[in-house]
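Below is one structure, written out as structure tokens, with a few remarks after it.
The other protein chains are all here in position, but one chain of the complex has been omitted.
Now for chain A:
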Amino acid sequence: MNIVVCVKHVPDATADRRFESDNTVDRVGVDGLLSELDEYAVEQALQIKEKSDNPEETKVTALCVGPEKAVDAVRKALQMGADEGILVSDEAIAGSDYVATSLVLAKAISKAGEERAVDLVICGMASTDAAGSVVPAMLAEQLNLPQVTFASVVETQGDQVRVKRDGDTATEVIGGTMPLVLSVTDQTGEARYPSFKGIMAAKKKPLETWSLSDLGVDAGDVGLSVAWTQVEDTTERPPRSAGEIVKDEDGSGATALTEFLASKKFI
């Protein structure tokens, strides 16, 4: 089996995330890392490999589109256990929207599958920065493959994939046949930490960097200037003004809480 996991390098969610003056996400001034939600995708890829009849025959490739320093996201995936890594990096890609990103990913996946067809593409449920959740479906459309998204449980058997998904109105079991695009949620189970051995082994794993011309993508088809959407304005939410905080002593907290709710007409 040939598995590609898409991993995104994102600004640290616990840091002070910002926008640049051109309204793109500041990816330089804020420390970046492998999107935590993509760690779950890497984990599922590794589990599918480990549980397959032929783990040695199964290859997991981590694929990232991003600036040079995004290679850290690929490295982390290699340390966790992915076999190979690919970074697609090109100045022209900066500021790309979902559509352009899915195009570049699709072309890279096609190239990665030139010698051996890709059976499974796994993504996280969303990136932790843009959080749009639409790239997996777009990628499936670009590759003309079926997609199964937001899986909370994943099972594979041969070329069959079965997932559970908790929707707003129902819990569904969805089945599909490889090749397909899968996205997994943080309910699929904790992602492993890289072991010392994994970190050492990662240094020797193949890691390639591709440019747009390697993929046959025209630089004029990607990037901020040709984005199909445009951010007009970004505004920081004003900090909430400090509220009243009381300490509960012998039941005073409950009374104060009830008074507050009544004063705001919630009771």
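Rule of thumb we're sticking to: a contact is a pair of C-beta atoms (placed from the backbone, for glycine too) under 8 Å apart; a residue touches a chain by one contact, two chains touch by 3 or more; residues count from 1.
In the analysis below, contacts and distances are computed from a predicted model.
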Answering from "ABC transporter ATP-binding protein", "Hydantoinase B/oxoprolinase family protein", "Peptide/nickel transport system permease protein" or "Electron transfer flavoprotein alpha subunit apoprotein": the UniProt protein name of the missing subunit is "Electron transfer flavoprotein alpha subunit apoprotein"
Residue among A:140, A:154, A:202 or A:222 touching the omitted chain: A:140
What residues on chain A make contact with the chain left out of this view? 13-14, 17, 19, 23, 37, 97-99, 102, 125-126, 128-138, 140-142, 144-150, 152, 162, 165-177, 180, 185-187, 227-237, 240, 243-248, 251, 253-258, 260-262, 264, 266-267
